[in-house]
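Only one protein chain is missing from this complex, and each of the others stays in its spot.
After this line comes subunit A, so read on.
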Amino acid sequence: MLQTQETIINRQGYRLHMIQSNKFKTLHFVAKFISPLSREHVTKRALLPFVMQQATKNYPTANAFRQKLDDLYGSTFSMDGSKKGEMHIITARMSVVNPSYLSTDEPILAEAVQFFNEALFAPKVLDNGFDPKIIAREKQSLGQKIESIKDNKMQLANMRLIEEMCEGEVYKTHVHGYPEDFDAITSESLYNYYEQVIKKEPLDIYVIGDLSELNVEALFDQYIERATNGPIASMQAEEKTVTKPKEIIEEESLQQGKLHFGFRTHTHYSDDDYPALHVFNAIFGGFPSSKLFINVREKNSLAYYAASRFESHKGLLFVFSGIAPADFKKAKKIILEQLEAMRAGDFTDEQIAEAKLLITNQYKENLDEAYGMVEMLYNQQFSTKDSMDDFVARINAVTKSAIERVANRIELDTTYFLTQKGVE
């Protein structure tokens, strides 16, 4: 029932994924470059998407670049870097209104494809480098962005938790990069790095929308010149067993304390028990019917939010809640009791059935969202097992003992509490 009509074609230098769908009034293009996460390159990879959106060969100022998008009926273009396990992905996204809804004869679509490719493959170059003025200004912006994370306490607590928990592992690398690297990055060195990304890294391009009348391959082939394309990288991440759980308490000027936990699941995307981890999380803390929400919020009125989320590739589980600073011990005890209850099998068959429905529902809803669909399809490449239909079948096959098994494998690694100055 869950047919996504994805056709994958290996073109010269890239994999083209075409997804026919009549759900949208727009067409969407997504390009993804992937590389192992590394402390050495991360700041360059964080800067690149900003620099590339400032100027291209034919649109040499940010104004000209953005005005072209406006001319294309308010097309949108964005680019960013993200972490997936211990890999780093640079993603460019563009959407353009399907011309069949517009009263125009202009070749909007061909121009949009051209724009997308220009943004990726034809940046503005001065003397074998990017424009030094752009680099300087974008370093400054990125620096400010990194600083302002401190003004978002939830993000700050999350970042600090991962720093503490993954000390010594590459996963702790900040996706925004490090201001102390800025001085060493010149317009030439960044451009050299860019060329490596563009020429060497595995590239996947997704095109989604009503493609029935389009020759998508021809549209893209004319812009992409790459000798070869690597296979999608395999997702290896460092495994660590907890020797002694850490507890970190830090103070800030704030009203609400942020109590976050980091666990190791030892269950990964390609494992047989991966669907059971989904069901575990749905019962434990993924939804408003989950144990965390019911016990921390509804029964004890300690928090407005209390939830859990897992990371599939590195094998991590996080719990987040916002509590009054004085409630630390009480909230911590209740949260950890919920995990104990999961380990002891203290949940019913009805809860399991409900969890499966919730996951399936959420999964299908994602298929109504173009970029959500791309993320799922891209993820699928990292596993040999999954097709979309299989996923639902695998969720439905999860047994109670598998959920308990997953729960018992989960280890608490780090408790992080960001609290108010001067409150015990």
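Please note the rule applied: contacts are C-beta pairs under 8 Å (C-beta built on N, C-alpha and C of every residue); 3 or more make two chains touch, one makes a residue touch a chain; residues count from 1.
Please note the rule applied: contacts and distances are computed from a predicted model.
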Chain left out of the displayed complex - its UniProt protein name, from "Predicted Zn-dependent peptidase", "Cation:proton antiporter", "Fe-S cluster assembly protein SufD" or "Dipeptide/oligopeptide/nickel ABC transporter ATP-binding protein": "Predicted Zn-dependent peptidase"
Absent-chain contact - pick from A:38, A:67 or A:222: A:67
Touching the absent chain when the full complex is considered, from A:153, A:268, A:291 or A:409: A:153
Full-complex contact with the absent chain, from A:19, A:317, A:367 or A:406: A:367
Residue, one of A:252, A:390 or A:411, that touches the chain absent here: A:252
Selected residue (touches chain absent from view) among A:140, A:222 or A:236: A:140
Residues belonging to subunit A that touch the chain removed from view: 21-26, 50, 61-63, 66-67, 69-76, 95-97, 101-103, 137, 140-141, 144-145, 147-148, 150-153, 252-256, 287-289, 297-298, 301-305, 322-324, 350, 354, 356-358, 360-362, 364-365, 367-370
